[in-house]
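Below is one structure, written out as C-alpha cells; the observations come after it.
Missing here is one protein chain; the remaining ones are kept as they sit in the complex.
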Amino acid sequence: MRPFDYHRAETFDDVTSGQIIAGGTNLLDLMKIQVMTPEALVDITRLEGLSAIVPEGDGLRIGALVTNSALAYDPLVRAGWPLLSRAILAGASAQIRNKATTGGNLLQRTRCPYFYDTSQPCNKRTPGAGCAAIGGGGRMLALFGTSDHCLAAHPSDMAVALTALGAEVEIHGANGTRRVPLQDLYVPPADRPDRETILETGDLITAVILPAPKSGSRQGYRKVRDRASYAFALVSVAGAVTMEGGTITDVSLAFGSVAPKPWTIPEVEQMLLGQPASDDLFRRAADLLAPDPAPHPETEYKRALLRRTFVATMRQLTGLADTTGTDIARAEA
Amino acid sequence: MKTYLSVNAKSYAVEHDPRRTLLDTLRDDLGLPGTKKGCDHGQCGACTILLNGERVNACLCLTAMHDGDEITTIEGIGSPELLSELQKAFVEKDGYQCGFCTPGQIMSATALLQEIANGAPSYVSDDLDSAALTDAEIAERMSGNLCRCSAYPLIREAIAMAAEGKE
C-alpha cells in the first residue's frame, strides 16, 4: 500500500473527496499490490441510513452498506427475491460476505490476473499501456462486450441476480439523488477500460432498489467454477421464470463472468416468452448466446459452457429436469 | 493514528500506521500471533476472527476502520490448559496436520455453529428457510478456510462432534 490519508466520514456532508471504502474486501486487496493507489481513503461505514433493508412500495430498498450476508439472510429477500440470496451465497466465502457491502460488490474490479500483476501492461490500470491478457492466459476473460483494449469480465455474482431482477441503483451526487437501472451503471470498455461506471467524482451509491417480486416465478442461480466453492465463476446464469400450464409467461435472465458487466440478451427472453418449455426451444435460444468466435482463444470454451449452463438452468426452472442429485437441485429457489 | 479496540474482552489503544491491517495489529502490536497470515488477500481464511460476533478475514480489515469494535481471536476461545469443546474436538479427531490454518478453521467453525443456530442459509441449503447441520452444509460453509494438509473430512467430523455436544 502507498501511504494515504484516512478520513472517517461521520455524516453525508463529511464525505470528502477521495477513494470511498466500506467493506474493503477488494479495495484493500488491490491496494496491497498497488494496483490501486489512492492518496486519500474515505471510510463511509459510519454513515447513518445506509445499512437498512426497507420495503419501498412493493419492492425493497437496500442500503449500500448492507453486507452481503445480511442481504442474503434477510427474510424479505429470501421470500420475495430468492435468486438474490442464492447468488450472494454462491460468491466468495462467509467471511468475505460478512464484510463486503452491496455498493462495493457492484463496484468490485475484474479478476483478470493481468490487471492484478503490475509487471504486466494493462489498459484498465494505465490507459494506453496495452493489454497483456491479449496473447496471454485468458480462461477468466469475457465473451461479450469487450473491446480491442480490454477483455476483462465483471466477476460479481450478486450483480448478475440484481440485473435479472431488474434492480436500480440510487446514486447520491452533487446534483442530488438519481436512480439508474443497474445495467446502465456500467460503461463499455472501449478505449478507456479504466472507466467502468457512469459514476462521477463525488457520486456515492447509496442504495439498490428492487422492484416488486416476480410472484409465482421459479428462480435459480447456476454458477460453474473451477472448484465446488470459494471460486469465481467461469460462467453463471441467473433466471426467474413464470409458467402457466406448460408455457413460459415471464422470463428474465442475466449472465455472469462473460462480460464487463452482468450481461443480458433480450433476444433470448423474447424467443422464450409465450412458448411452451421444451429442450428444443432452449437449444435454439442457446444459439443466440455465444458470439462467434470468442475474443480470446482461451475463452472459447465459455461459448459451449454458457450454452449448456443456460439450457440446464432453463430445464430446472421450467420443471423439465429431473432434480435428483446434488448441486443443481439446491441451486434452485 | 490511534484506534481503540476490544480484543478478547480486553481494551487496547493502538498507535498505528493508517495502512495497518487488523491482522498485523493483532499479530505484531498486540502480541496475539495465533491469528495467521496465509495469503493477506482474503483467499485462504487463516486469519479468520470474530468481529462484533461475525467471522471476517482480519487481513481485509483496516485497523483504522474498527475503532470501538469487539474482536475475538483464537486466544480468546481457549488456552492449551482450558480448551473449548470445538478445540478439544479438533484434537480428538485430528482435525489438523501442520496446524497453521487451524486457528482460522476453529474461529470459522465457532461462527458457523452460531449462523446455523440463527437459521442462516447457505449455497447448498435445499430450502432458504432451513439450515441443517449436514456434512454438505458444513463443507460449503467452511469453504472459505483452505487446509493444504487437507484435513477437511476430519475438521468437519470435529465440528459435527462439537455441535452434537452442544445440543
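Here the chain labels run A and B in written order, and each chain numbers its own residues starting at 1.
Here is the rule we go by: a residue touches a chain if its C-beta (ideal position, glycine included) is under 8 Å from a C-beta of that chain, and two chains touch if they have at least 3 such contacts.
The criterion applied here is as follows: contacts and distances are computed from a predicted model.
Chain not shown in the complex: UniProt lists it as "Xanthine dehydrogenase family protein molybdopterin-binding subunit", one of "Xanthine dehydrogenase family protein molybdopterin-binding subunit", "Sugar ABC transporter permease", "GMC family oxidoreductase" or "Anti-anti-sigma factor". Considering the entire complex, the omitted chain makes contact with A, B. For chain B, the residues touching the chain absent from view are 17, 19-20, 24, 27-28, 32-41, 43-44, 46, 73-75, 77-81, 83, 87-88, 90-92, 94, 96-103, 106, 124, 135-136, 138-140, 142-157. For chain A, the list of residues touching the undisplayed chain reads 1-3, 32-34, 111, 113-114, 116-120, 132, 135-137, 139-140, 222, 224-232, 234, 301-302, 304-305, 308-309, 311-312, 315, 321-329.
Just so it is clear, only the chains that are shown with their structure count from here on.
Computed from the mean C-alpha positions, the centre of chain A lies at a distance of 27 Å from the centre of chain B.
Looking at the complex, you find that chain A touches chain B at residues 1, 3-6, 8, 21, 23-25, 28-29, 32, 41, 43, 45, 69, 72-73, 78, 82, 85-86, 89-90, 92-96, 98-99, 228-230, 326-327, 329-331, 333.
Contact residues of chain B toward chain A in the complex are 1, 17-19, 21, 40-42, 45, 48, 51, 54-57, 59-62, 64-65, 67, 108, 111-112, 115, 118, 120-126, 128-129, 136, 139-141, 143-146.
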